[in-house]
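Pasting a structure below so you can have a look.
Of the protein chains in this complex, one is absent; all others appear in place.
Coming up: chain A.
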């Protein structure tokens, strides 16, 4: 029987110098599922991931892994967890395989076990032919793959990934997504943070939208979309930069609409009349598309810019 709350966070609170970063973060991740924590910069994603590792002492709340509190687990808890950090921290003085061997020793795994697992993981991450290469010979995407391989050296039950594909090209991202889905099929529980909505949509069973230190909504990607976005999306962009549709002609035909600069975004079940009205107007360019998680995200967290994460 799979544990519905393999990772369970209850009311996490954290302040830095009087500034609240986590304000009651609560969610749970079912065993063998993938949970994506999405939020703008500074929302509290990384702090939550650090708290789960026991690296950020929280001011309040509780974290349980497989029914045991983090404090009861102590460092033994970290032996169950694999971590793919936001910032690459591979050992630049070592080769690809030496990175895995050294890391395995931090878990006090037997040498033979480390060697065997390293070979399997390099194969899994399509890095076998680079085993003896220095880290500097790897591209950004390969370094990320190695970081993921390294995080799996202890065969973790829970894998934490903090923005795993930031800065990678589409090929590298798709390969990493394939491997993460494979891990999930093998029963690893995944928690990933991202601000790429397509990543969350493709990988996650459940998505938690976090902003200003608490979870705004949690549901499946499809659930979030159907709850918050009625039907399809039509984007009308006015080429001369002026306000599109100033007379609000579209209003009776859409469920909701939103104005962002030169663009009018309409949401609704039947957008055909709006499109027909503007399609032949040369002042406009239009894009009709299915609703996505990004629409949900922007509607829930707003469109204003965020400060960089500390």
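Throughout what follows, a contact is a pair of C-beta atoms (placed from the backbone, for glycine too) under 8 Å apart; a residue touches a chain by one contact, two chains touch by 3 or more; residues count from 1.
The rule is short, and it goes like this: contacts and distances are computed from a predicted model.
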{"item": "Protein name as given in UniProt for the chain not displayed, \"Aldehyde dehydrogenase\", \"Transport permease protein\", \"Iron-sulfur binding oxidoreductase\" or \"Citrate lyase subunit beta / citryl-CoA lyase\"", "value": "\"Transport permease protein\""}
{"item": "Residue of A:4, A:57, A:110 or A:140 touching the missing chain in the full complex", "value": "A:57"}
{"item": "Contact partner of the left-out chain, one of A:91, A:182 or A:270", "value": "A:91"}
{"item": "Candidates A:108, A:280 or A:304 - the one touching the absent chain", "value": "A:108"}
{"item": "Residues belonging to chain A that touch the chain removed from view", "value": "16, 53-57, 71, 75-76, 78-79, 81, 83, 85, 87, 89-94, 98, 102-103, 105-108, 151, 154"}
